[in-house]
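Presenting subunit A:
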Amino acid sequence: MSAELGAAAPLAVEMRQIVKIFPGVVANDHVDFEVRQGTIHALVGENGAGKSTLMNILYGLLHPDSGEIRIHGQPVRINGPRDAIALGIGMVHQHFMLIPVFTVGENIMLGREPVRPGGFYDHRRAREEIAALSRRYGLVLDPDARMGDLPVGLQQRAEIVKVLYRGAEILVLDEPTGVLTPQESQELFGVLRGLVREGKTIIFISHKLKEVLEVSDRITVMRRGKVAGHLITKETNEAEIARMMVGRDVLLRVELKPARPGPVALRVEDLSATSDRGVPALRALSFELHRGEILGVAGVEGNGQSELVEVLAGTRQPTAGRIALQDRDITELDAARVRAAGVAHIPEDRRGAGLVLNYSVAANLILGHQRDAAFAWRRMVLRLQAILEWARRLIAEFDIRTPSPETPARTLSGGNQQKVIVARELGARPTVLLAAQPTRGVDIGAIEFIHRRIVAERDEGTAVLLISAELDEIRSLSDRIAVLYEGRIVSIEPGNAPEDRLGLLMTGGTATPGGG
Partner candidate 1 sequence: MTALGDIGHLLFTADLWHATLAAAVLLLLPALGGVVSERSGVVNIAMEGMMLTGAFFAVAADLIVHNPWLAALVAILAGGVMALVHAVVAIRFRADQIVSGIAINIFATGITVFLINRFYGLQDVGHVPPAELLPNLQIPLLDQIPFVGRVLFQQNVVVYVALILLVVIHVLLFRTRLGLRIRAVGEHPEAADTAGIHVYRIRYGAVISSGLLSGLSGAFLAIGISNTFVPNMTDGRGYIALAAMIFGKWTPFGAFIACLIFGLGQAIYDNNSIIHVSQYLLSMLPYILTLVVLAGLVGRAQPPAADGIPYTPGIE
Partner candidate 2 sequence: GTSGTPAASPTKTIKVGLVTDIGGLNDKSFNHLAYLGLTKAKTDLGIQGDVTESHTGDDYIPNLTNFASKNYDLVIGVGFLMQQAIGTVSGQFPSVHFAIIDGVGTDANGNDLKHSNVESLVFKEQDAGALVGTISGVLEKDGLTPKKSHKISAVGGVSIPPVNHYIAGYKWAAKMQDPTVKVLVGYSNDFTDPAKCSGVANSQISQGADILFQVAGGCGLGVLQAAGQAKVYSIGVDADQKSADSSVIASALKRVDVATYDAIKAVKDGNFQSGAVTFSLQNDGVGYQADNITLPADVMAAVQDMTTKIKAGTLTPPADIPDPTVP
């Protein structure tokens, strides 16, 4: 797939002077956006730049206040997803549109279900359809598995098959790789290239510029609801895109002073735990975490990372083993006590576990500390004044973009939602920081900021456990890297361990220990 070829191709999508105003925000401000038939077009921009909004408009979920849309040259009015589907538009949403309690098959068929006479749902034909699609695009799925039981990678895959099943010619993928491992992302790109070869058109939203450069033909950059520029992938580079997005130069890689590890802060011995589905997730795993160091945990999603963090944070009870915080046994403590003991936790499920979305930013900034002496008189009566001042301080310090401390967290963009959590957890001046996917789905501006804060925290002497699906992130921040595979730590590598070696270890490949 090449840009030249793209240039020759006719326009599949033209969006002209699109304006969309939400209470208080101009999400799209006279946006011009066009995509050539048979190309992969990347759409990038900070959180809240307006990408999802623009795409939701294209898919009929939102209605523009003004502007016009042409599909294959024809002016169209898209009143809802039905119209979009009819126009051959398919969309994989930023937040999956999957029904956990349904089977993969039912999820994919939904809306275009095969039926036997009498309107009975036809399981057999559903299976056939899916098998066919799997063969054609190499996207293997078990139609009878319960969607909720699948790892995100496969759910992502199901979303794509869902779109293909509807025979979409124009595919919109809103942050499809946000939750994927490098391997999964690579597979996905393979699929996308295949689709484009078939003449399909793809719009691809991502915060990961590497991917964008790797897979796209053209790039549109958005900033604060406006188009900041159009680029041809081959003629640009990360730094340029980043500058366009943020409006200033961005450090794509934090430079680390060498760590000065202190005494052991967290000692984990033979820790075992089971997942929600009752299967063993952690198998007698042990490690030590020192003050003043960042220990990265690398691993393919679903190898026990989530459970590890939950157990350490006290939100999940271990089945065996021991956890010591500075020689104090915290194995049995509940979340509140663990927190009180000095363990801070940035949960991976930002919107579900990290925030009370309908609470104000200020209220969220004391979540978990509502009974601290500083915020509650006698641990009972809230000190609203103190809370408000605290909130103002963190909002300033962590540059949280919010109209006021009173604003409901729900209305913040994810990047800023994430900043709220980071601010809260770091604000607690913890002994140990558990950071799970701290920058998932967050734009590079915010990523840079969060990374700097984590490193600063380390230099202050905090012991940091960093879990991330981003090898880059792990490698750029960690002093040591523990590779997690099937609930065990298969190896502890130095922070500069080569990517391919880690990749190998992560996928169960045995490699000669590289020390550390």
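The rule is short, and it goes like this: contacts are C-beta pairs under 8 Å (C-beta built on N, C-alpha and C of every residue); 3 or more make two chains touch, one makes a residue touch a chain; residues count from 1.
Selection rule: all candidates are chains of the complex that A comes from, given by their letters.
All values reported here derive from a predicted model rather than from experimental measurement.
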Identity of the candidate that touches subunit A (this complex; choices 1 or 2): 1
Subunit A - residues contacting candidate 1, complex: 56, 59, 61-63, 80-82, 85, 91, 93, 95, 97-102, 106-107, 110-113, 115, 118-121, 162, 166
